[in-house]
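Following this message is one structure expressed as structure tokens.
Every protein chain of the complex appears in place save one, which is left out.
Letters are used for the chains, namely A and B, taken in the order the chains are written, and counting of residues starts over at 1 for each.
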Amino acid sequence: MFKRVDGDGRGSVTIHVEGQAIAAREGDTVSAALLASGLDVRRATAVSGARRLPYCMMGVCFDCLVTIDGVGNRQGCLVPVAEGMQIEIQKGKREIGK
Amino acid sequence: MMRDYDVAVVGGGLLGSAIAWGLGRLGQRVAVLDEGDIAKRASRANFALVWVQSKGLGMPAYTGWTVRGAKAWPKLAEELKAQTGLDVVLQQNGGFHLTLGEPEYEQRTQLVARMHNQVGAADYQMEMLPAAEVRKMLPLIGPEVSGGSFCPYDGHVNSLRTFRALHVGMKQFGVDYLPERAVGAIMRDGNEFKLTTAHGEIRAAKVVLAAGNANQTLAPMVGLSAPMGPTRGQIVVTERTMPFLPHPLTTIRQTDEGTVMIGDSKEDELDDRVQNFSVNAVMADRAQRTFPHLARLNVVRSWTGIRVMPRDGFPIYEQSETHPGAFVACCHSGVTLAANHAFEIARMIQQGALEPELVGAFTARRFDSEAGAGGSGYY
Partner (left out) sequence: MSAAPKQDQYDVVVIGAGPAGLAATAMTAEAGLSTLLLDENAGPGGQVWRAINSTPVKTEALLGVDYWSGAEIARAARDSGAEIIHRATVWSLDRDLEIGVSVGGGSAFVRAKRVIIATGAQERPFPIPGWTLPGVMTAGAAQTMLKSSGLVPDCPTVLAGQGPLLWLLAAQILRLGGRIDRVLDTTPRANYIAALPHAFGFLTSPYFSKGLAMMREVRAKVRVTSGVTELAAEGDGTLSAISYATASGKRERLPAELLLLHQGVVPNVNLAMAAGIEHRWNERQLCWTPVLDAFGNSSVAGIAIAGDGAGIGGAQAAVVRGRRAAGDAIKALRPQAKIVDLSAELARAERGRAFLDVLFQPARQFRIPQGDTIVCRCEEITAKDVLDSVAIGATGPNQLKAYRRTGMGPCQGRLCGLTVTELMAEARGKSPQEIGYYRLRAPVKPIMLSELASLPKSEESIKAVVRG
């Protein structure tokens, strides 16, 4: 869907999406890194289970909800990536204990 | 609009709508006069419990009326489903009031004892359960939970969907719902009542005042009285989460949509536009001590609402002696008593007289002596 432009000199950051390691860059938000990964990162809504991807990327729409380091329903577009971060795709309602 | 009606119901909240739906169901020509988009509406601020336990200390008749309402709810839910296709998700498998720490447990135990000792009270099996017993039914409770009271008749419902179903159903019964028509004056004109609104006049043979706390001002227009003592309550709501709570609590319930509602407060402040975060903090703190996993959930909304509350906490159902055909109905528990309003009160209004054996205890004349100190209409 998206590719990185040439000459991006930022350092690499490894995050894990459903256990799979992907290379993000310093300063990426979680949502940007997911969209750049080429993986199927569609979440399922809590109402009907419909598939969604981020819509606004600026904290407004809440379609970027994702589980980050075991905490569910976080706005991936507002959280910068960090080395070793564990990402799970949000599937419907928030799970108990997440 | 000059159409004549059998009954004009003033107020389109849960109480007015239930009565109007019930009258429409009986083939009556009904108009519902309501306010507009911004109004103090308990119907969209309530906690949606169908609740029996602890109701009626100081007035055994209220216990009986509440039990009757809870028992009639399945019939209301079924009829609404059959008529409108809307499932109001009634769940009546018992509910809890949980306590944190021993002093609260002791206090609750005393309340339960006083309820049981009350002469004439219906037996509704409210019992105290220690924490270990509660945990068998609610495995996620935290270590601070000391136990609680349980009543098998308690339950909850989707109150917003109930509200919608009643309005859809009213339309199907031919009831005219007339919003943005706050009633300014009610006059007796021959055999009719004439109700004045900003958008014209409505005429009806009977009038039912179901305008919540505003009944206090409307009732004297038809020779009735409805002394009210409203209070404010705040509620906090979380995002949707997977089902974890099989029984509703007095202060925590999980909706069928998955959100967790956390209540509630009883405040003297009556401005529903401002919030008291200190109160929200207490509610949030108690909720996370009751269920520790709630701590990490996101709060997506909170609101304040004004309770419809007769001065002593118990319902008022009264008919006018000076203005025959005029009735007043107000109560705090518009959700719990919805089936009573839809079936019993509507029937009595159609017949033209309240039935003393069912609702005689709720006469507004009880306030004449001003002896009625606060009971336990609401905790």
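Criterion: a contact is a pair of C-beta atoms (placed from the backbone, for glycine too) under 8 Å apart; a residue touches a chain by one contact, two chains touch by 3 or more.
These numbers were taken from a predicted model, which means no experiment stands behind them.
Q: Where the complex has a chain not shown, which of B:A70, B:M283 or B:A364 is the residue touching it?
A: Of the listed residues, the one touching the omitted chain is B:M283.
Q: Out of B:Y5, B:W73, B:Y153 or B:Y177, which is the one that touches the chain we can't see?
A: Touches the omitted chain: B:Y177.
Q: Can you name the residues of chain B that touch the chain not displayed here?
A: 12, 34, 36-38, 41, 43-44, 104, 107-108, 111, 160, 163-164, 167-168, 170-171, 177, 179-180, 236, 238-239, 251, 257, 262, 264-267, 273-288, 294-304, 379
Q: State which residues belonging to chain A touch the missing partner chain.
A: 1-10, 25, 27-29, 32-33, 35-36, 42, 45, 47-48, 50-63, 65, 73, 77-78, 80
In this text, only the chains that are shown with their structure count from here on.
Q: Report the inter-centroid distance (CA atoms only) between chain A and chain B in whole Å.
A: 43
Q: Provide the residue numbers of chain A that touch chain B in the complex, in ascending order.
A: Contact set of chain A toward chain B: 46-47, 71, 73, 92-98.
Q: Which positions of chain B touch chain A when the two form their complex?
A: So the residues of chain B touching chain A come out as 140, 239-242, 244, 257-258, 293, 296-298.
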